[in-house]
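Note that one protein chain is taken out, while the other chains of the complex remain in position.
Moving on to chain A:
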Amino acid sequence: RSELTNLIKTIRNAMKIRDMSKCLEEFEQLCRAFLKSKTIVDKEGMPPFYIRLLSDLEDYLNQLWEDKEGKKKMNKNNAKALSTLRQKIRKYNRDYETEIASYKEVRLFAMTTQDGRFLVICCCCFLANNTYQVFGNIFVTFLSQSPGDCGNRIEVERHTSEKKKEDRKKRHKRKERVEEEAEEEAQEEDEGEWEKVKGGVPLVKVGNQMFAKGTEINTTVVVKKLNEILQARGKKGTDRAAQIELLHALANISNENILGEGILVKIKFNIIASLYDYNPNLAAFMKADMWKKCLDCIDELLDILFNNNNIFIGENITEDSENLAIIDSQPFRVRGCILTLVERMDEEFTKIMQNTDPHSQEYVDNLKDEGRVCGIIDRLLGYLETKGSTEEVCRVYLRRIMHTYYKFDYKAHRRALGLQGETKSEQDAEESEGEDSAFIMDRLCKFIYAKDRTDRIRTCAILCHIYHHALHSRWYQARDLMLMSHLQDNIQHADPPVQILYNRTMVQLGICAFRQGMIKDAHNALLDIQSSGRAKELLGQGLLMRNMQERNAEQEKIEKRRQVPFHMHINLELLECVYLVSAMLLEIPYMAAHEFDARRRMISKQFHHQLRVGERQPLLGPPESMREHVVAASKSMKMGDWRTCHSFIINEKMNSKVWDLFPETQCVREMLVRKIQEESLRTYLFTYSSVYDSISMETLKEMFELELPMVHSIISKMIINEELMASLDQPTQTVVMHRTEPTSLQNMALQLAEKLGGLVENNERVFDLKQGVYGGYFNRDAKRHNFC
């Protein structure tokens, strides 16, 4: 059997290159092989692939024979072979006439005439499911490849494993066969080997013939037709593209016949719904043309709704109570929810953005649609504000907020800086007419706070509001809102998308604090996200590589769906840099102050990790990456060398990598320099105070380029906090050291004493246990704490 298939393969190849002598040779071999396997064939019946070859070969030869010119071009050998082969196959095929005839009939067609007005689809259901899939694939590719092609044929046969290969081959040659098919399409019979089942719901309808000629087209008929079409929805084997076409056709018909907006709205709803249905898979995203169609449809629908005040739509209008016909003074009532459609559209948009490569032109093109999406949401918002219930308004507000919160409002920013005016073109001025996004956010969010009943929408709104505040450097509002909302306490119970939003908000809050110079707040806000080392995952900006045991394919799909589209991403490098720099500003003075403290705790583990990585490097070149810059800066800061530190933190590379990403770059840089100077001064005093007997503040001022009052205040603060054992000598403006810091040996001894204390306590615990006073130790400990 495999011999047969191999021979067939070579014959087909020979056919393709018009090598007749080869063809003849192979054919003779094939006949012999077939005779050999006669016994099996008798038992099992004719193998279908054999029949197919015979039939195809004959057709092919006939075609060649008729092609006189081609024959002339052929060399003698080939021509001779052709004629003999033709005669042979004629004789041979006579034995299998019935089989071949039935084979030809069973070919199925999907024909679209040139004007594309009607569509004939013959769908076949198959015995095996996998065949169905194969068919589906072929079918879809067909449609997408050549929608206007005049004759497309899909062949499907009862499936055997060999046939799969053959099928693929067939597709290559489809073009050649198209002519023959035109003649053969007529008769149909059911018999023998070739089983044909008409499956699915046949949608054999022809444009205008959708209704019998002469039928009066009125509302009821159209509705009936609509229902008929809709019944096929969701069924196996229904061609979804064709369904959409049909619905469009129906919409046109109803338009032509002026059946009123009610029915049109109804049809539009269904078109959009079936557009959404087009992808059976939840993970797949819409194709670009589908998406465009969908947007257009929703736009049109909204147009209709705006133009006709007398249309009521709602989910709770039942099918029966719908009112679609034009009856004077009676408003239309249509079942359907525009809000759900728009929400779905928004989700589809997110999905498209998720599935587009963010660094391609395609992404930019897709992103341009964001304006349209926003426009639609805005229009819907206007519509629902007049008509919808509060819940619906809340939902649409949230959509609006979701599209606003992450965008930096450059207009408002410029206006705040007072740059508006002469430099602007007219168009810009026109743009700035619009409300500040801050006001919009405020209005929408406050409405939601007041009216919303579901907790989720309110949580999201609060988070977005905070994010927006933070993005625009309104630190105090953002912080107060965060604290008032008490979200920190129960965010772990929220669903993952909300948690991602929360993480994004926290990060934005931290970055905002940093810009405002609140280093400690910034560090605290970013600590949770950064210390986990999974910032990327926590912010929904990409999946971490993990071994497959931890998550299966299903989970991965779910996680992929949660990802935030690229244009909303927070720059991870910026985030890390902000975190590391704030950790540096906190940690370095702390380290200097507690050099010998046994109980010294790390403020930031990650920062220490970076430092260690830096130390491990065998050869220290000039810093390249952002992390190396920060590590190098930390090292120079440890020495109290603020100038080097400054040059490491703020330079060309870091500017382009990090600092230029802030809107108020200059302010941030100035703030940073000041902070570096101050903290370097502190570090310097901690590290080198043991070397000085006294030091003049004037000198310190010059060393760190700070104003004298500033130096004075920093030193005073250190003295008050008992960090620096010194006193200020007012008349001479000097700091006099008291030299009370223990030497390193003394420090060691102190540490040892402490450790021994711990050891003794532990030992006592063992003793307690032996004595049977279980917990006696802990009680005593608790008491001691109380005294403290």
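In this text, contacts are C-beta pairs under 8 Å (C-beta built on N, C-alpha and C of every residue); 3 or more make two chains touch, one makes a residue touch a chain; residues count from 1.
As a convention for this text, contacts and distances are computed from a predicted model.
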In UniProt, the chain not displayed here, chosen among "Hemoglobin subunit alpha", "MMS19 nucleotide excision repair protein", "Kv channel-interacting protein 4" or "Eukaryotic translation initiation factor 3 subunit H", goes by "Eukaryotic translation initiation factor 3 subunit H"
Missing-chain contact, candidates A:T5, A:T390 or A:Q751, resolves to A:Q751
Across A:N252, A:Q617 or A:N762, the one contacting the chain not displayed is A:N762
Residues in chain A touching the chain absent from view: 743-745, 748-749, 751-752, 755-756, 758-759, 762-763, 765-766, 769-770, 774
